[in-house]
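The complex is shown incomplete by one protein chain, all other protein chains being positioned as in the whole.
In this document, chain identifiers A, B and C correspond to the written order of the chains, with residue numbering beginning at 1 in each.
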Amino acid sequence: MTAPATHGSATPRQSRIAALPASVDGILVTLVLGAVILWFAPVGMGRYGTYVLSLWLVMSIAVMGLNLTLGYAGLKSLAQAAFMGLGAYATALLTGKLGMNWYAAFAISGLITFAVGLLLGFPALRVQAHYLAFVTLAFSTLIWLILRNEQWLTGGVFGLSNIPRPSVFGLKLDGALAFHRFVVVVTFILAIALWWMIRSPWGRAFMALRENPVRAASLGVDTRMYTLLAFAIGSAYAGFAGALYAPLVEFIDPSPFSLSQSFFLLLMVVAGGSGYLLGPFIGALLGVVLPEWLRVVGSLYLIVFATIVMLLLIACPQGVSGLLERGWAKLTGKNNLAKTGAR
Amino acid sequence: MGQVLEVSNIHKAFGGIKAVNGVSFGVNEGEILGIIGPNGCGKSTLFNCILGQLEPSEGSVKLDGKEVTGMRPSELNRLGVSRTFQLLQVFPELSVRENLILAGQEHEGTMLSRFFGRRDAGLSEKADKMIGFFKLGHLVDAKAGGLSYGQQKLLDAAMAFMAGPRLVLLDEPAGGVNLTMLGDLKERLRAINAEQGATFVVIEHNMDFVMSLCTRVLVLAEGKVLAEGSPAEVRANPQVIEAYLGH
Amino acid sequence: MAEFIAYLIAGIATGAIYALAAIGFTLVWQTSQTINFAQGEFVMLPAVLVLLAIKLFGAPIWLGALIGIAAFILIFGAGFKLAVVDPMIRHGVLPLAIATMALSIIMKEGAKDAFSAEAQNFPSFVPTETISVLGASISLQHVAIIIVAFAVIGLLQWFVGSTRLGRQMQATAQNPTVARILGIPVERMVLLTFVINAALAVVASVLISPIYLAKFSNGEVIGLFAFIAAIVGGFNQVRGALVGGLLVGIVDSLAAAYISASYRLAVPLILLVVIILLKPEGLMGRKEERRV
Partner (left out) sequence: MKMQWILAAALGALSLPALAQDKVKLVDVVELSGAGATAGTNWKNGIDLAVADINAKGGILGKQIEIVHYDTQTNPGNSRAAVQRAIDEGAYAVLGPVFSGPIGASMQIAQRAEIAQLVGGEAANLTKQGNQYLFRTSLSQTAAMPKIAKYLKDTVKAGSVAVVWVNNDFGKGGRDAIIPELEKSGIKVAVDIPTEQGQADFAADAIKVKNSNADAVFVYLNEEESARFLRAAKQQGITKPMIGETTLLGAKVIELAGDAANGVKGHVGLSIDAPIPAFQEFGKKFQAKYNYASDHNGLKGYMAVYMVKWATEKQKKFDKKGVADTLRGATIKPSDEPGILMETTIEPNGDLDRESFLAEVKDGKQVITATLPKIKP
């Protein structure tokens, strides 16, 4: 987790952000270690386990993007699944129907979602606060309708099948393990890019946007630019996730890109811990893997899942990351963290 | 000694209510101009019009003789105009140092260099100096949201100076600050004015503060300039006394 | 013309249901900044509970209705407020909104597992006859929905505007801080809005279930449309929610008739976007102070 600095803290009031120079390395180490573990993890686990791990990582990418827009920049988007759909359909059509190389399709998916994100971001500049949520809500449903109705292009309700998987240096990735490792690498690269961005001045500007856009503007922060960037980059991450989702499942139809899935991604961000770099991985773990584990309880598994999420949020509105941070603080005796209800 | 800021004939109405009704004034380089006036006289609205937070219904604002009316706050800030707000405006979840780095980072380099460059945009040292200057050195790693009111006020002011602005507009810097801190603040402002040659415009209620800090004072009443002059002149002006004591 | 009237009446009837749900939605938003994503499930559940009470206790309809409705208002009016909203209210809008999302899953899946995955008939209190108005067949059920819904909304308006309790509630909604200074028991007023929300949901449920049939998944559509209606009308106004509900219902009905039916759902949403861009605070809403 974003463990607060364990050394060199002269003051008792130790903040999460202030501890960044120390905890940055913690996050980086965790990402590297995580990637290594996940590279070897599926050995002997069977294709099901491997597949679920891959699915978890793919969803993590989409959640990472939403965490940037929502958790860091404070923009409420209800269209993350729709952006994921744009990426997935773009990749499926480009690789499946036009025979394009997956890497090119991946880049194009990112570009398309980035561009659409920019366009959709303009109303976000005009209208404030929760109204962006409403605009994206409408967008999300419109995209879903187009995916379902324009059968000539998207296959409509029947979906698109036979989506090819990419290859690396001429090596086909048709096997579950090979593709999983590919997903690990792509996720790792995207996570590192986001980690870098958040610790760069951009990250600081995004957070300033979340906490006080008016003050940020008066300090020379181009709020318009950063708002658009946060939204467009977050959307592009959804596009990247879609570009991996399509070849992972090898079939897409409109259902995983509906409004309710956008809500579900939002749930993952918040439950994992919004505004924490590793929060998305935990959130996606909750959203994707937890229901799979809970299959042991039979038909009640969704109720158990939702109850866990609800109780978690009641106990700790900052999500699992917040809970772990709190636990860590208690463990190290630093339970006098400056608490503010700023968000 | 040219005019840094030239405000001419600013009007601003909110649905029929004229908050600012034709205000004109100039600010000379190196000057500390105080703007006073009773509650609701349009001081803050005037500030917001000058700084691009609000679009004036009429009138123009010139910076160094260049038209900047309606320019966005962030652009104006990068031209060297800085401000503080009447209500507290720090970033509570960021540390004191991060607050200050943020206040300076957009003034150097490009978007790209800010992405690929150093995390602190090379501003850590400058930030620490500024923190020391405002006597907040012991709080450098604390979350801004956890500071006391007076400390936040100091931080707020420090942020306004971080990028070395030419012109700083302070909206009630003394509001809610205790006496000891007030002395600190005044002393700091004077020092910056003397050392960096920064020009100040100060809106304030606290008369003692204004009168002892400012070199020139502008009095607003009902959206218009009522009087103008040195602190002593203004203090002696019967119209001003009327406006303050008359109702 | 007859055709148009028929579409219009059908639209107003569904719009009245959306309005009931949207009014509850705005009430709890105003007093406690709760965005209740389970609002649709709130309308779905009372009918299911009534049928469940009849099935479990073999009770006659009126008794089953009484048990089901009482249980619902207790659990999802007061209980919801005390167990879910209270602990989270200090931590901002989002975690609470997500918690209501989880609650909607629990309600939906719970209704499915405890009751049935199948739709069930729900008794109608008016005959399923039709009358003819200007050549259009108008269903008595639709007429009854419109009359009852408007009567309930009128009653609510009267309560809010003309009773002491109601005015205290309104003051709480508009400015809790001031209300507290005036000595209004703010906590109790907030609780009252949650109970009223649950009661409105019950009315909507009983009105609509004879037509929609009682089913665990019915809340999805109603919830979405209530949300849209609340935004369109103005998130912070009871009157707005009424206008928004009716407007969305009518637009939806006419869209199905005169615009491509496969894009029917898009029309209310386009309306929503246009209104947000032109008048962000909604048709009847008042501007909310920007946080400076």
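Following the convention adopted for this analysis, a residue touches a chain if its C-beta (ideal position, glycine included) is under 8 Å from a C-beta of that chain, and two chains touch if they have at least 3 such contacts.
Just so it is clear, the structure is predicted and the values come from calculations on it, not from any experiment.
Peer 1: Given the contact rule set out at the top, which of the displayed chains would the hidden chain touch in the full complex?
Peer 2: Every shown chain touched by the left-out chain: A, C.
Peer 1: Per the definition of touch given earlier, which of C:Ile211, C:Ile270 or C:Leu283 contacts the omitted chain?
Peer 2: In the complete complex, the chain left out is touched by residue C:Ile211.
Peer 1: Hey, which of C:Arg167, C:Arg239, C:Arg264 or C:Lys279 is the one touching the hidden chain?
Peer 2: Candidates C:Arg167, C:Arg239, C:Arg264 or C:Lys279; residue touching the omitted chain: C:Arg264.
Peer 1: Which positions on chain A touch the chain that was left off?
Peer 2: 1, 26, 29-30, 33-34, 37-38, 41, 44-49, 51-53, 55, 148-149, 151, 156-159, 161, 176, 245, 248-253, 255-256, 278, 282, 285, 289, 292-293, 295, 298-299, 301-302, 324
Peer 1: Given the full complex, what residues of chain C touch the hidden partner chain?
Peer 2: Contact residues on chain C toward the absent chain are 3, 6-7, 10-11, 13-14, 109, 112, 116-121, 128, 130, 137, 139, 141-142, 208, 211-213, 215-218, 220-222, 252-254, 256-257, 261-262, 264-265.
Assume only the chains that are shown with their structure count from here on.
Peer 1: If every chain is reduced to the average of its C-alpha atoms, which one ends up farthest from chain B?
Peer 2: Ranked by distance of C-alpha centres from chain B, the top chain is C.
Peer 1: Comparing chain centres built from Cα atoms against the global Cα centre, which chain wins on proximity?
Peer 2: Measuring from the global C-alpha mean, the nearest chain centre belongs to A.
Peer 1: Quick check: how many Å separate the C-alpha centres of chain A and chain B?
Peer 2: Centres of chain A and chain B (C-alpha means) sit 40 Å apart.
Peer 1: Residues of chain B that touch two or more other chains: which are they?
Peer 2: Residues 85 of chain B touch two or more partner chains.
Peer 1: What are the residue numbers in chain C that touch two or more other chains?
Peer 2: Touching at least two other chains: 292.
Peer 1: Which part of chain B faces chain A closely enough to touch in the complex?
Peer 2: Within the complex, chain B touches chain A at residues 51, 53, 72-74, 77-78, 82-83, 85, 89-95, 97-98, 101-103, 105-107, 111, 114-117, 119, 121, 138-139, 141-143, 145-146, 159, 162-163.
Peer 1: Enumerate the contact residues on chain C facing chain A in the complex.
Peer 2: 37, 83-84, 87-88, 90-96, 98-99, 101-103, 105-106, 109-110, 113, 220, 224, 227, 231, 235, 262-263, 265-266, 269-270, 272-273, 276-277, 280, 288, 290, 292
Peer 1: How about chain A: which of its residues touch chain B in the complex?
Peer 2: Per the touch definition, chain A meets chain B at residues 9-11, 13-19, 21, 197, 199-202, 204-205, 207-208, 211-212, 214-225, 338-340, 342-343.
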